[in-house]
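Please read the structure below before turning to the comments.
Note that one protein chain of the assembly has been removed; the remaining protein chains are unaltered in position.
What follows is subunit A.
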Amino acid sequence: MPKRNDIKKIMIIGSGPIIIGQAAEFDYAGTQACLALKEEGYEVVLVNSNPATIMTDREIADTVYIEPITLEFVSKILRKERPDALLPTLGGQTGLNMAMELSKTGILEELNVELLGTKLSAIDQAEDRELFKELCESINEPLCASDIATTVEEAINIADKIGYPIIVRPAFTMGGTGGGICDTEEELREIVANGLKLSPVTQCLIEESIAGYKEIEYEVMRDSADNAIVVCNMENFDPVGVHTGDSIVFAPSQTLSDNEYQMLRDASLNIIRALKIEGGCNVQLALDPNSYEYRVIEVNPRVSRSSALASKATGYPIAKMSAKIAIGMTLDEIINPVTNKTYAMFEPALDYVVAKIARFPFDKFENGDRHLGTQMKATGEVMAIGRNIEESLLKAVRSLEIGVFHNEMTEAIEADDEKLYEKMVKTQDDRLFYVSEAIRRGIPIEEIADLTKIDIFFLDKLLYIVEIENQLKVNIFEPELLKTAKKNGFSDREIAKLWNVTPEEVRRRRQENKIIPVYKMVDTCAAEFESSTPYFYSTYEWENESKRSDKEKIIVLGSGPIRIGQGVEFDYATVHCVKAIQALGKEAIVINSNPETVSTDFSISDKLYFEPLTFEDVMNVIDLEEPLGVIVQFGGQTAINLAEPLSKAGVKILGTQVEDLDRAEDRDLFEKALQDLDIPQPPGATATNEEEAVANANKIGYPVLIRPSFVLGGRAMEIINNEKDLRDYMNRAVKASPEHPVLVDSYLQGQECEVDAICDGKEVLLPGIMEHIERAGVHSGDSMAVYPPQNLSQAIIDTIVDYTKRLAIGLNCIGMMNIQFVIYEEQVYVIEVNPRASRTVPFLSKVTNIPMAQLATQMILGENLKDLGYEAGLAPTPDMVHVKAPVFSFTKLAKVDSLLGPEMKSTGEAMGSDVTLEKALYKSFEAAKLHMADYGSVLFTVADEDKEETLALAKDFAEIGYSLVATAGTAAFLKENGLYVREVEKLAGGEDEEGTLVEDIRQGRVQAVVNTMGNTRASLTTATDGFRIRQEAISRGIPLFTSLDTVAAILKVMQSRSFTTKNI
C-alpha cells in the first residue's frame, strides 16, 4: 500500500533520559524514524526531554520540544501542535507508557489524534501477562507455567503450585526492573513486594523456571498487509536466566539446526501475526537443549535495544522501516536501503558472526551487586564482527575498555579454585573471564558445560583460543601460527605478551609476512547481490573490499561503549564532527564499536569501520585509508587516550596537539601551565605512597579531595576530612605507585561552574557558562546545571572568561576544551581542564543555538572564528533559563549507594527550559522523574554539620504546608528551633524495622527524604543506616535528596507553585 495522504503532521515521543535498560539505542531509533518520515514528506514534531541526543537536533524533526515526557507537558504540546497522528513505538517503554496514559485520558480522541504503528490494544496484549497468556494459548504457543499475582500471598500460592525455583517478573517495567529468581518463599516475599510496587499496574508474573534452556531472540517485522519477516535471530552465550541485555550474544544463532531455527521462526511470526504488530518487534524464546521443547519468554511490541543490535548486526534498518510501515507502506514496496536494489521484504543472510558483550558499571560501583539475573544492569554494550566466533568474541572483548585485551583478566588469574567455581556458577558480569581461566587451568569443558549450562560449542571456541595461546608460547615468531592467531581474533598485544616482545615487534612481523587485515562489507545478503554500503569490518582473509577513495579523508574516533561518565553525549559530538567534515567537502570516516548509537549508522558517515577502538585496530584502518589525520576530541577519553600512541606512530592528530593534551591531563604539567598563565588552582600535590599523601594533606589542610591520576568520571574519588580516613583510603581504594600517583587537592566547598570553549588558536569563543546547583563535592556530571548563571557577579564572570581565554590560548587549544571552576570566597579557581568535547556540549549547543561540535571541527580543519562570523568572548545570553538535571538508574542496581559525591553516578540527563529559574527547575525535576508531591511529609536525617542549613530548609517546607519528620538528632535540633516535628526511630543498625523510619517510608507516610552524610567518615552503623534508608526511598520511588543544594532548588519550585495561606 502506498503511504497515507490523509495525515500530514506526525508527533514522535522520544525515550527521555538515559537509564539502564533504555539507552542510546532509542536515539538511534528515533533519529531514523524522524528522518524516514521527513523523507516521505510528513511534518514531524518531536518531544524528548533528553538534550544529549541527535534526535533533538533542529535538523532531525521539523519542530523539536525538549520538554518533560509527562502527561502535563505532552498534552500541552498536543493541544498546541494538533498533529494528525502520534507514533509511540520508537521511544522505548517511556514512549509507549506515555501513549497509553494519553490514550486513557481521552485527549487523543478529543483532538482526533490517530495512533500509528502497532495498536494500543496489541501493545496491551503483548505486555499484560494475562492477555498475552490468553493469546499464546489461543495460537498454541507454549509459555512457561505461570500466573499473575497482585498480592504477595497470591504469589506464594502460585509458586507452591508450580514449584521452586520461581521467576518473578513485574508487569510494565523497564529492563525487567524489579524481577528476579527466587529459591525460597522468603526471597519470593521480598521480590514480589518490591515488584508490585514498581509495576504501574501492581502485577507480577510468577513463572516456572527454565534455567539451562538456550535463550534465543528473533527480531521480526510485520506490515499492515500481513507481510512478516525475520530480520535476525540471536543466540545467547549465557543460558536463560541472565537478562539478554546483560548476556553475551551471538548473531545469527549458532547451535540451532535448521529444524530448530525454523520452528522458532514459525513461532515468532505466528505471534506477531496474532498480535497484529505493525513495525518492529522482538520475540524472546527459550529452547530446551535436549529436545524440541520451547517456551515463549516475552515479546517487546516495539523497537528495542535488541532491534538496534540486530540493525547493526545485519545492516537492516529496523527503526526506519518501522516508521515507514507506520504510515501505511508495506515491506514489498520499500526499497532495501542497503542494496538499493532489492526490497525491504527480505530476510538478511549474514556471512559473518556478530558478538555483543555488555558493558557494566561495576568499575564505578565497586559495592554494587554484580550477580546477573532477570534485571538488566549494563549501561552499554559493544559489538564486533568477525568471520568466526573466536574473532568476533575477542574483538568484542578488547572493545570493552575494561583494561583487558584478551579473554584474560588479572582477577581471574589470581582467583583460587573455589572462587573460580563460584564465579562460573553464580553468573556475574565477568563470567567469561573466569570460564576462560578455568579452561586455562585444564578443567575439562564438559565439566564446565555441566556447571554453567553454556553450550559446549561455545566452550570449545574458548578452548581453541587457549590452545592457540599455548602454541604461540612455544613457537615464537612462527608466521603460520601468527596468521592462525590473527584469524582467530588475537590482538598484537596479546601475542606480544605470549612472545615476550613489544606489540610493535608483532606488528612489524605481521607486516613483513603480509599478515594484514582485509575489510569486508556488511551487505544484508551474503554477497548475493551487489551492494555499496560503506559499512566494513576487519578480518584476515583473501579479498579486501574497502577501496580507498581519492578524496581527502579524515578519521573520527568514536567513544566506544556507553558507561557512566562517557555517555551518549559523546556520540552526539562525534556525529556533529562528521557533519562538519562533510560540509567542508572531505570524506568522514568513523571508527566505533558501539551498536546502540547514531554514529554507527552507516548512513551517517562516508565510511563506517565497526572496529575496536584500540591502537592496533585503528592503526590498521589508517594504514589502508591514509587519511589527512585523525580527530580525537569528540570521542571522550577513549579517543583522547589513543592520541599519544597514534601520534608516536606518525599519525597526524588534528586539532590540539598531543603535547598540549598532555599539559592539560598530566598533573604536574598542568600545574606548571597554570603557574605560567598565572591562574589559581586549589592547592594540591601528588603522592606515590601513604606517608607522602598524609604529609601533603597536612600541608594543604583538610578537607582534601583525593583521587588517582588519569581517571574519567571521578572514579575512586573521595573527600577526606582527617588523617585516619586518608590512611584508610590509601589502603582501601588505590594502589598508589610512582607510575600511578594519587592526587591530593584542597577541597574548596564553593560554587562550581563550568565552561566549554572553542578556540581557533587565536580567538576563543565561550558559548556559555553553566552554574552548578550542588556545591563542589558532587561530581559535575551529577550536578544540576543552570544556564545562564543566576548567581555569579559580573566580576566573577569576567574572571572566568579571562581564565578561559588564557587557558585556551596558553594550552594551544585548536578545537574544543572544557574547564571546571570553583568559586570560593569570591575567588575563582580552576579545578580541571578537559582538552576535548565534554558531556555538556549537546546541552549547551541546544540552549545557545551554537553548533559547538561542528564549529570546533571547523577550527580543527583550519577555519577561524572571525571568518565564520563568531565574535570572540562570551556569547550573548538568551532570555530563557535552562536547567540540566542528572538522572540515575539506582532502581536497577542493588547495593549501589545513591549518596552523591565526587564519583559520578548518573546515567543520563534531562532538561527543563522556561522563562524563570523556578519554572525551568520544575520542568527539569519533572523530566528527570523526580516528582515532588504537592503536600505531605518530608523526612530529614542529616549529618551534624548540616543541621544549621537544614533548619532553614525545614522552616520553608513547613511554611508551605509540608509536615516534618526527622530522626532523633535532627528532630531535637529542629524542635529546639521552634519547629513542629514528628520524631521517628532510627534503625540503629537493627534488623527490626517496625516503628522506624524505614517502615514510614515503606508505608508511604513520607513524600520525600533528605539524607546527608557529611564529609567525615561516619561510623559503620550510621553509614549502613543511611544506606538502607536511601535504598528504601529509591526502591519505593520516593524523591531522595543527598545534597542540601538540591533540596533548596526543589523547595524554590514548590514555593513558586504554592499560594500563601496566612491568617489575618
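The rule is simple: contacts are C-beta pairs under 8 Å (C-beta built on N, C-alpha and C of every residue); 3 or more make two chains touch, one makes a residue touch a chain; residues count from 1.
Methods note: contacts and distances are computed from a predicted model.
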item	value
Omitted chain, identified by the protein name its UniProt record gives, among "3-oxoadipate--succinyl-CoA transferase subunit B", "Glycine cleavage system H protein", "Carbamoyl phosphate synthase small chain" or "Branched-chain amino acid ABC transporter permease"	"Carbamoyl phosphate synthase small chain"
Absent-chain contact - pick from A:46, A:64, A:318 or A:345	A:345
Chain not shown: contacting residue from A:142, A:289 or A:969	A:289
Listed residues A:353, A:642 or A:885, member touching the removed chain	A:353
Contact residue for the chain not shown (choose from A:109, A:137, A:528 or A:676)	A:528
Residues from subunit A at the interface with the omitted partner, ascending	225-227, 229, 252-259, 261-262, 265-266, 289-291, 331-332, 341-343, 345-353, 387-389, 455-457, 460, 463-464, 520, 525-530, 541-543
